[in-house]
Structures are given as C-alpha cells and as structure tokens.
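Scroll down for the structure; my scribbles are underneath it.
Apart from one protein chain that is not included, each protein chain of the complex appears where it belongs.
In this document, chain identifiers A and B correspond to the written order of the chains, with residue numbering beginning at 1 in each.
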Amino acid sequence: MSFSWSGAAAQLTELVLAILLAPLLLGWVNQCRAWLQNKGGPGVLRPYLMLRRLFAKDAIVAHGASPLFRVVPYVLFGAMSMAAAIVPTLGTDLPYAPAADAIALVGILALARVAIALAAMDIGTAFGSLGARREMMVGFLAEPALLMVLFTASLISQTTSLATTVETLSSRELAIYPSLAFAGVAFTMVSLAENARIPIDNPATHLELTMIHEAMILEYSGRHLALVEWAASLKLFVYSCIGIALFFPFGIAQGGDATGLLLALPALVLKLAIGGFLLALIETLSAKLRIFRAPEFLGTAFILAVLALLLHAFLETP
Amino acid sequence: MTALLTPALVGQIINVFAAVLLLVSFAMLAQRRILSLIDLFAAQGFVLCLSTAFVAWATGQTHLYWSAGLTFVLKVLLLPWILHRLIRRLNVKWDVETLINIPTTMLVGLVLVIFAFNLAQPVSELAGTVTRGTLGIALAAVLLAFLMMITRSKAVPQVIGFLAMENGLFFAATAATYGMPMVVELGIALDVLVGVIILGVFFFQIRERFDSLDIRHLEKLKEE
Partner (left out) sequence: MNSSPLGLTLAIAVAWLALGALGLIAPRRLRFVAHVLFPLGAVLAAALAVVALGAIAAPPHVYVAPLGLPDLPFHFRMDALSAFFLLLLGAVAAGVSVFAAGYIRPGEGTAPGLQCLWYHLFLASMAFVLVADDAYGFMVAWESMAVSSFFLVTSDHRQAEIRRAGYLYLLIAHVGAISILLCFGVLQGGTNDYTFGAMRAVKLAPFWATVAFLLALAGFGAKAGILPLHVWLPEAHPAAPSPVSALMSAVMLKTAIYGLLRVTFDLLHTQIWWWGVVALAVGLATAIFGVVFSAVQNDMKRLLAYSSIENIGFIVVGFGLTVTFAAYGMSALAALALTATLYHCLNHAYFKSLLFLATGSVLHATRERALGKLGGLIHRMPWVAWLALVGALATAGLPPLNGFVSEWLLLQAFLFTPDLPDGYLNMLVPVAAAAIALAAALSAYVMVKFYGVVFLGQPREEKLAEAHDPGIAERIGLVWLAAGCVALGILPVQVIRLIDFVSGPLVGKTLSEATARSHWMFLAPIDPQRASYSPLLFVVGLVVVTLAAWFAVRRFYHGRVRRAPPWDCGFPLLNARMQDTAEGFGQPVRVVFDPFFRVERELPTPADAAPRYGVKVEDPLWYWLYLPIARVVERLTGFVTVLQRGRISVYLMYSFATLLVLLFLVR
C-alpha cells in the first residue's frame, strides 16, 4: 500500500469530478436520444436545472414513512460516490483502492439496490412493492453476470484490484483477448438492465405498471428525489467508467503525475461522449421487453459472462 | 507488413474470429425471430469468409482465397436469399417456438461448450498449426447448431441449424488444418445446396398436408 499526498489529491479530484460530471452524461444521453428521434431535445444541461429546482422544494413525505425512508437517499448517494471513488476514471494511483476491490464494488452496488428496494417497500403501496420486487428480480440476475465479467478481467490481470487491472490491461502489448469480447457483450447487457434503460425499463415512462426503477422512487420529492436522481446518474457514470476501464483503458494515466491526469481528462470525456451516443443508439433501436422476458435477457448475459470465463481458461492460459 | 504478424498475433486474431463465431452461434440459439436468425446465419458466413481470407493471407496458401470467395457467394448472398424467398412464399409466422424454454437451452449449450473444450484439449496440443486452439470452438459451434436443430419446433430453423453445422465444420477445417482439398470443398458445397433444395420441396409438401410447418404435426404420421 503506497500512500502519497499527490495520490490522495488526485483521488479527491476524481471523486468530485465524477459527482459533478454525472448529470452531464445523463443529459448527453437524453439529448442524443432526442436527436435520433428527430426532436429538438431538452439540452445537455437540463439535469442540472432539474437538480437545482428539486433541491429548492419542500420534501413531501408520506404519512406512513419511517426514518429509513428519509435516510436512504443519502445512503444511496454516499454508496454511489464510493463506487465512483473505486473505479479508475482518470488515473490508476488511487490510495483508496486497497479499501475495496472489484468484489466490494459489486457489493456496494448491491447495497445501494437493497437500500432503495427497502425504501420502496416502506410506504406500503402497491407501486412501491411492485418496483422493489422487479428491481430485485433484475438485480439477482444482473449482479452475478457483472461479477463474472469482473472475474474475467481479474483472471486476465491476476488481481481483483481495479486499479491494478487497468494498469495491466492497458500496458500489455497489443494483445487481443476474445474472452474480453464476450465479457464486453455481457457487460453491455448488464449495464442496460442495471441503469434502467430500454430494453429492460423505460426511463421516460409515466405508466406505473411498466416501471421498474421509477416505481421505487414514486414517493420521493424535493431534495430526496434530487439525491436519488443524482445517485442514478452517478450509477450510469460508474458503469460507463467500468466499461471504459476494462475494455478501452488506453488514455488512463498510469501513476499519479499531474500531466498524465490532465491528458486523461479529454480522453475520458471523448470516450464517455461516444459511449453515451452508442447507448442512445441502442435504446432507439430496441423495444422494451415484457417483464418476464427480462430474465431471459439477463440469463443470456449471465451465460455469456460464464462463457467468457471458460474461453479464458481454454484459449488464453497455456 | 507480414513481418508485423508474429505467429502469436496471428493466433490471437484467429482466436478473435473463433470467439465471434461462437458468439454468433449462441445468439442463434437464443434468437426467437426467424428473420433475425437468417441474418445471423449470414453474419456467421461473413465471419467465416473473413477468417478464411485472413488465414490465406497470413500463411500464404492461395487456394484458401478461392474458398473464402465461394463461402461469401454461397453463404452470405445465395443461401440467405433463398431462405428469405422461402419464408415469404411459405408465409411463416415471425416468432419461433422452442420445445424447451430459452434459458434452459442456453444452460445445455453451456454444458456442451465445456464438453467440447475438454474434448478438444488433447487434440489441439498435438496439432502443429498456429490455430490449434480453435478446434474446440469449432466443435462447440457444431454441437450448438445440432442443439438448435433439436430444440426448434418449426422446420425452417432446423434447416438453418443444419447449415450452421456445416459452417462449424468448415471453420474447423480451415482453422486447424489449413483447408480441405478443393474437390472435397466443392463436393460439400454442392451437397448442402442440393439438401436445401430438397428440404424446400419437403416444406411445401408438409404445409400442404398439415397447413402448418410445425413439425410436431409429423407425429400424427406414426402408427397407433
């Protein structure tokens, strides 16, 4: 464990940058979707305006809510920020990295999911429990798939620490790993499901019976809703950064020197922009699946991730 | 330029092609709609053609260029066109029904892949070519196509499964042994073409008899 103050400063900068940039990524994805549908679009900065408006409003809490309901938005935001702190976005010198590895990252995401599901069940209406049940169903198939994708990367780089994995993957000579191709497809499917995107869930729907993620946060308003929405955009940011770190790690600074980090920032922005556009493209070309087709979708992702592990064992180890 | 291609790099690129082939085979297994199935079959043919061309370029065996060209004409252009026409004339419904549900099919497919990998491991250690790791994947592709033939209840996906099996065998031939003699290849291609024509004739007969292409109706033909 090598701790350096410059590394700590870099880590803090990355965390603050992630928290600030996440709504921008969400805005970019929504704007691309609007362009692809030949509409004018709400503008890339719309999420920031929404957050400002929500924070200024009163929070309306239902009569039957317990203290758990009011604590969960903060816990959710904290968990997603921690996840953003672990994933190498700009550089791989992260002093916080020894505190949590890839398995702990999946654990944090699971903690966030369980927290929001419990908050949804707290009110005691049919919609909340519907959303909680569906979210946990998506979760119990997506979480193992994500874990298997991370395992594939860990087996290739012989470590579960994400920072070391990125270093290993980006510094090898041009080596093409077919197992990473399978893992990439599986990861795309999992991130579509976990971030409540078409084809699993429509983030713009207003019909309660078709909602998964939105149904869980129906009762939140004001600053609580602002924090939950911010946490959701942070989750999209984290998933995009995991994808970039595992599959396109060129450009991430090795070590913590300042010039490397400065150069890594435009590389990150460019990769996120391309990734956001591709996400919007996938959403526009797909239709939302019926709820019980979602386990098939995720089961396919799970099996692809396991196949990636097998391919690694078969093709890439001598 | 060929100096850039170290044997390790060539092997890795062939592995990528093999992985994409396996991915397409799995996608065909999980696919519900017939039109997408035919498109995936065309994609599989395209991957095959590219990999054959690459092996030809990397190892300097020029007769493989002819193989690649033949594959392109037959499997990417001709056969999918025939299948599209067949579907339009037979007026088949779009959705494919499976005999067992899709997640179970994929689980069985996973077991078959493990089995194929393990079977191929000692053989691939003996082979002397640069692409020996891909024998297991080709075997897996053949087994998966066979599984697809078994678990579909309509006739057209079964034909596609049969054709996909031949794709897998072709890949095994080019990847592990640098191609078959031209005469063998032409013979196989002709066999497959004739087979498809005969099956097409059969489809019309089945539909006339049962008014549907569901092969479960064929069970009515057995003696009671």
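FYI, contacts are C-beta pairs under 8 Å (C-beta built on N, C-alpha and C of every residue); 3 or more make two chains touch, one makes a residue touch a chain.
Here the structure is a predicted model, which is why all the values come from computation and not from measurement.
Student: So which of A:Leu21, A:Met50, A:Ile108 or A:Ile200 would be touching the chain we can't see?
Tutor: Touches the omitted chain: A:Ile108.
Student: Thinking of the whole complex, not just what is shown, which of A:Val44, A:Ile282 or A:Leu309 touches the missing chain?
Tutor: The one listed residue touching the chain not shown is A:Leu309.
Student: Considering the whole complex, which of A:Ser154, A:Asn195 or A:Ser240 touches the chain not shown?
Tutor: A:Ser154
Student: What residue numbers in chain A mark contact with the hidden partner chain?
Tutor: 1, 55-56, 58-64, 66, 68, 70, 74-75, 77-79, 81-82, 85, 96-101, 103-104, 107-108, 110-111, 113-114, 117-118, 121-130, 132-134, 136-137, 139-141, 143-144, 147-148, 151, 154-155, 158-161, 164, 208, 218-219, 223, 227, 292, 295, 302, 305-306, 309-310, 313-314, 317
Student: I need the residue numbers on chain B that touch the omitted chain, in ascending order.
Tutor: Chain B touches the missing chain through residues 103-104, 110, 114, 117-118, 121.
Rule of thumb we're sticking to: only the chains that are shown with their structure count from here on.
Student: If you average the CA atoms of chain A and of chain B, how many Å lie between those two points?
Tutor: Chain centres of chain A and chain B, defined by C-alpha means, are spaced 36 Å apart.
Student: Which of the residues in chain B end up touching chain A in this complex?
Tutor: Within the complex, chain B touches chain A at residues 9, 12-13, 15-16, 18-20, 22-23, 26, 30, 102-103, 106-107, 109-110, 113-114, 117, 121, 133, 136-137.
Student: Please name which positions on chain A make contact with chain B in the complex.
Tutor: That would be residues 174-176, 178-179, 181-182, 185, 295-296, 299-300, 303-304, 306-307, 310-311, 314-315 of chain A.
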